[in-house]
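Heads up, one of the protein chains got dropped from this complex, but the rest are sitting where they should.
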Amino acid sequence: MTRSTLRPLLASVVAALALVVAACGGSDSGSSTGSSSSGGGASASQETGGKQGGVLKQLGSTDVDYLDPGHTYYTAGYQVLYPTQRTLYSFKPDNSTDPVPDLAASKPEISSDLKTITVKIRPGVKFSPPVNRAVTSKDVKYAFERFFSANVGGQYASYFSSIEGAPSAPTKGVKPISGITTPDDQTIVFKLKEPQAVGVAAALVMPISAPVPEEYASKFDAKNPSTYNTHVVATGPYMVKNDAQGNTVGYQAGKSIDLVRNPNWDKSTDYRPAYLDEIQMTTNESDASIAAQQVLTGSHLALDTNPPAAQLKDAVTTKKGQFVQLPGGGYRYFPLNTTIKPLDNINVRKAIIAAFDRDAALKARGGKFTGDIPTHFLPPGIPGFEEAGGMAGPGYDFLKNPRGDMTVAANYMKKAGYPSGKYTGNAKLLLIAANADPGKAQAQVAKAQLEKLGFKIQFRTVPQDAVYTEYCQVPKKQVAICGSAGWFKDFTDPQSMLEVTFKGKNIAPDGGNNNLAQLNDPKVDAAMDKASTLQGDARIKAWADIDKQITADAPAVPFDWDKTTIIWSKDVNGVGNPYYDALDYSFTSLK
Amino acid sequence: MGPYIIRRILYMIVVLLFVIAITFLIFFILPTADPAALRAGRSPTPETLKAIREQLGLNHSLPEQFWLYVKGLVLHFDFGNSFINDQDVRGLIFDRLPNTLFLITGAAILWFTFGVLIGTISAVKTGTFLDRATMTTALVAISAPVYWLGLVALYLFASDIGRFPILPGNGAYQDAHGFFAKIPTLILPWIVLASAFAAIYARLTRSNLIEVMSEDYVRTARAKGLTERRVVIRHGLRAAITPVVTILGLDLGILVGGAILTESVFGIPGVGRLAYDAIQRGDLATIQGTTLFLAFAVVFMNLLVDILYAFLDPRVRY
Partner (left out) sequence: MSAGAPELLTGAEEALSVEATGAEREITARSPTQLFWRRFRQDKLAMVALGFVILIVFVAILAPLIVKIVGTPNPQTTNADLTDDFGQPLGPRAGHPFGVDKLGRDVFSRTIYGSRVSLEVAFIATALIVLIGVTMGLLAGYYRGALDTLLTRAMDLLLAFPVLVLAIGIGVACSGKDGCAGGLIQPGLTVVIFVITLTTWPYMARIVRGQVLSLREKEFVEAAQSLGASDKRIIFKEILPNLVAPIIVYSTILIPQNILYEAALSFLGVGIDPSTPSWGAMIADATSIFKQAWWFMTFPGIALLVTVLAFNLVGDGLQDALNPRTSK
């Protein structure tokens, strides 16, 4: 039931390349917008007035990873973070490609040498009790500095490693960063070592930029691990309920979270309507289908994540106004390890993809309402998706039939040197799967598909968390096919969707490798290097071409462009935020 | 008696220390995720991993970690913090303990009462059709897997999904607040959990009682003119029930961790389920804490039962 959405992290190699999402002053030219949401809660009506007041209850089985803005990195944490914290920039529910100024007063000013970013802080934003004072630029500076401390443990440091003075390793305690200066209370300046300003500015949407008051937090941050997590203060319309000392009494780890209105939030400084008075979240539901059932038939309820198949069916077929589908912003695939014989032969890989019943794999996750069958890698909602062919894709024959085509497959096997059209060798391929559904089910489908072509599979199930960190990401373990692989956005940029997973130079031989197929095509690498220096339309077209190239290299079997379905009761006006793929509390209202 | 108890307690401590040591060992061959890698986000630098390992205390050698753990346990009664969400393990366990205890105690009362009752009746009516029918039914109850019974019970009787909705189903336990509100939600779990045990206890009582009833002193009691009822209850049952009570104690000790199957099916957040989830996530601190606690429950009940036995049976001398 848990949908742990791991968010991609740019490796420091990538950080050296420019990232263009919203160039200074210009508007984003992404033709595919983030609003491919379908279903009852149409995105257009999401911001047009709702009833003020009321209590929404969200039933869930996943707890936040952390409340601490410097530490959180998962969907569950983001869903609480964005309504309670004001990051410098943020995303409105109807547009997950163009960030809007939130704590910032205006768009970031980027110097012409791309080495300086100046951001103006909006006046009139206050911290919640017990801090109670106005937010200054120093609070944002402190938030960045504490992120790098081992006590806080920020999980995406590489996005900001180009800031002058940014530590290269977690610091003991909170150390100042020379490259971040605050000339006055409403201004913050980031000086970079390299011309990375566009990329760093784009990353300012992440939780790291939520302000943290030093005089209040430093005593918590002195502990290792920091205890600010249970003492967070808010700047958004809502806050985790706390007492006079700042203890987050509304947070019961593994049980529930209670969000109440932030009395110091000034509506006039914010674009959020914040209709609800209170949001009560449970985080320990033991049965997903019961929870989903309660949501669909009850009152003022919502579900934290995708409902199980039966309730999904119910919602989609009979309760049209009670759900929204958001693009998951990622792709799920079975990487074929190109360093292991016979998978090193491109014709063998094409045969495997051609024979694969990808529809069956998707069904193991819940069928066509949980995602679309991909024809390339960049998913809907990411710039470059349309340019790479959209839903129809570049049109390669081995990806044409989602149910698999044995004739095409046999032809490729023959080309690969197996005249019978099936594999006749002796290699036993290691397939690692999670030991719980849906990972377990989808891996069993993969096994069956491979065996169709005559491959012998060594099938191993391991705990969910271990699939990646102990096996698939460790080249030494020689995993031929990873049974549970996916890659999801941090924000909408094609480079971050393809580079870490398919660039030869990014293969990490000792572990933590994300190029699971270990694709090492010098032509692809060169194209990536070139494309990373481009801006605007040219950039998008270049990355779309790279997507086509990668697909032609057949490094993996893509089987799912994820869709997240969020359901709610019939007396709820649910609004989903496609940036973090969950219900947006600041925009949802009751009927 | 005193020195015996002290010896047993010391022995118990030694056993528990061994349990901790072996759990450490097992953890190290568990192919679960590196807890440091899990908390480091994606593509972490080696320095970040090192820093997190230090924070979790994983950079120490195995014996060192063992020593630190025992020290924390003995000096502060500190079970460490969960690797997953930093929660205090002791809190996690004690939070869930009441749920498990509620479940198994209620079931125990049910199965003991019914088991002994049915077993006694069967023993008295040995050889009759009633006796055979009861014992065979008991065997059926023992033969059915408890989780399957649970699913069938839910399918038939759960108020939200059952064919004959009369009792609260899965998940209802958590939604109910307060001791009395929780009782109806436990009726199905109690019945399901108790059925196999009731059958076992019925059979046990029956065979014990039959044996006791053929003893000389029972014959004497009858000869003295006591009513059959008195003979059975005051003389027969009293002797026959002692071993059953001791087994009850042992079963309760084991069930603190062993009720996981029932807990899973009915959505009751218990200690067994906590241990299971911890093992799947490779959360060493929680694995340690729960294993230790569950072992303690078993050993403690063993000790209690032995002491009780020594009290009840004057022939036992230590």
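Note that the chains are named A and B in the order they appear, and that numbering of residues resets to 1 at the start of each chain.
Here is the rule we use: a contact is a pair of C-beta atoms (placed from the backbone, for glycine too) under 8 Å apart; a residue touches a chain by one contact, two chains touch by 3 or more.
What you see is a predicted model; the values in this text were computed from it and never measured.
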{"item": "Selected residue (touches chain absent from view) among A:365, A:489 or A:503", "value": "A:365"}
{"item": "Residue of B:231, B:248, B:275 or B:305 in touch with the missing chain, whole complex considered", "value": "B:275"}
{"item": "Of B:151, B:226 or B:310, the residue in touch with the unshown chain", "value": "B:151"}
{"item": "Missing-partner contacts on chain A, residue numbers", "value": "288-289, 308-310, 312-313, 357, 359-360, 363-369, 403, 430, 432-433, 435-437, 440-441, 444-445, 447-448, 459-463, 470-471, 477"}
{"item": "Residues of chain B in contact with the chain not shown", "value": "15-16, 18-19, 22-23, 26-27, 29-32, 126-127, 131-132, 135-136, 139-140, 142-145, 147-148, 151-152, 154-155, 161, 207, 210-211, 214, 254, 256-258, 260-261, 264-265, 272, 275-276, 279-280, 287, 290-291, 294-295, 297-299, 302"}
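The definition used in the following text is that only the chains that are shown with their structure count from here on.
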{"item": "Euclidean distance of C-alpha centroids - chain A vs chain B, Å", "value": "42"}
{"item": "Chain B-touching residues of chain A, taken from the complex the two chains share", "value": "6-12, 63, 65, 73, 150, 153-158, 168-170, 224-225, 229, 253-254, 284-287, 290-291, 293, 435-436, 462-466, 468-471, 500, 508, 511-512, 514"}
{"item": "Residue ranges of chain B touching chain A (in the complex, touch as defined)", "value": "31-34, 37-45, 47-48, 51-52, 54-55, 85-87, 92, 160, 169-171, 174, 267, 269, 279-282"}
